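Moving on, here comes chain A:
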Amino acid sequence: MAKVKGDIVVDIEKCKGCEVCITACPNDVIAMSRNVNGKGYHYAESVNEECIGCANCAIVCPDGVITVYKVKL
Partner candidate 1 sequence: MKELRLMKGNEAVAEAAIRAGCDGYFGYPITPQSEVMEYLMAERPHETSGMIVLQAESEVAAINMVYGGASCGKKVMTSSSSPGISLKQEGISYIAGAELPCLIVNVVRGGPGLGTIQPSQSDYFQSTKGGGHGDYRLLVLAPASVQEMADFADLGFELAFKYRNPVLILSDGVIGQMMEKVELKPHKPRFTDEEIRTNTPWATYGKTPDRERNIITSLDLDSHKQEDHVTHLAEKYKAMEENEVRYEEFQCEDAEYLIVAYGSSARISQKAVNIARAKGIKVGLLRPITLFPFPKKPLLNLSKQVKGILSVEMSLGQMVEDVKLAVECKVKVEHFGRYGGIIPTPDEVVAALEQKIIGG
Partner candidate 2 sequence: MSDIITKEQIRQPENLVYTKTKLLTDKALSYCPGCGHGTAHRIVMEVIEELGAQANTIGIAPVGCSVLAYEFMNIDMQQAAHGRAPALATAVKRLMPEKYVFTYQGDGDLAAIGTAETIHACNRGENITIIFINNGIYGMTGGQMAPTTLPNMKASTCPYGRDVKTMGNPLKITELIAQLPGVHYVTRQAVHTPGNVRRTKKAVRKAFDLQKENKGLTFVEIVSNCNSGWKMTPVQSNKWMEENMFPFYPLGDIKVDGQLVK
């Protein structure tokens, strides 16, 4: 089985910390940062190496702040 590895990039300043991406992620990759952005929101960040680049987080993100990459290893 081909192994894939993904990663996400969050537009931190536009993230509103709604956490909808967390529930959408099948691999528990995302958590809210302890830090806050300029608007005072805790923002989403990738916290482990389990991302498979499925983009579920990005397509449910109401603010469209997540960009997703994927490579086949």
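Selection rule: all candidates are chains of the complex that A comes from, given by their letters.
As a working rule, a residue touches a chain if its C-beta (ideal position, glycine included) is under 8 Å from a C-beta of that chain, and two chains touch if they have at least 3 such contacts; residues count from 1.
Predicted model, so just to flag it, every value in this text is computed and none were measured.
*Asks:* Touching chain A in this complex is which of 1 or 2?
*Replies:* 2
*Asks:* How about chain A: which of its residues touch candidate 2 in the complex?
*Replies:* The contact residues of chain A facing candidate 2 are 3, 5-7, 9, 13-14, 16-20, 22-24, 41, 53-56, 58-71, 73.
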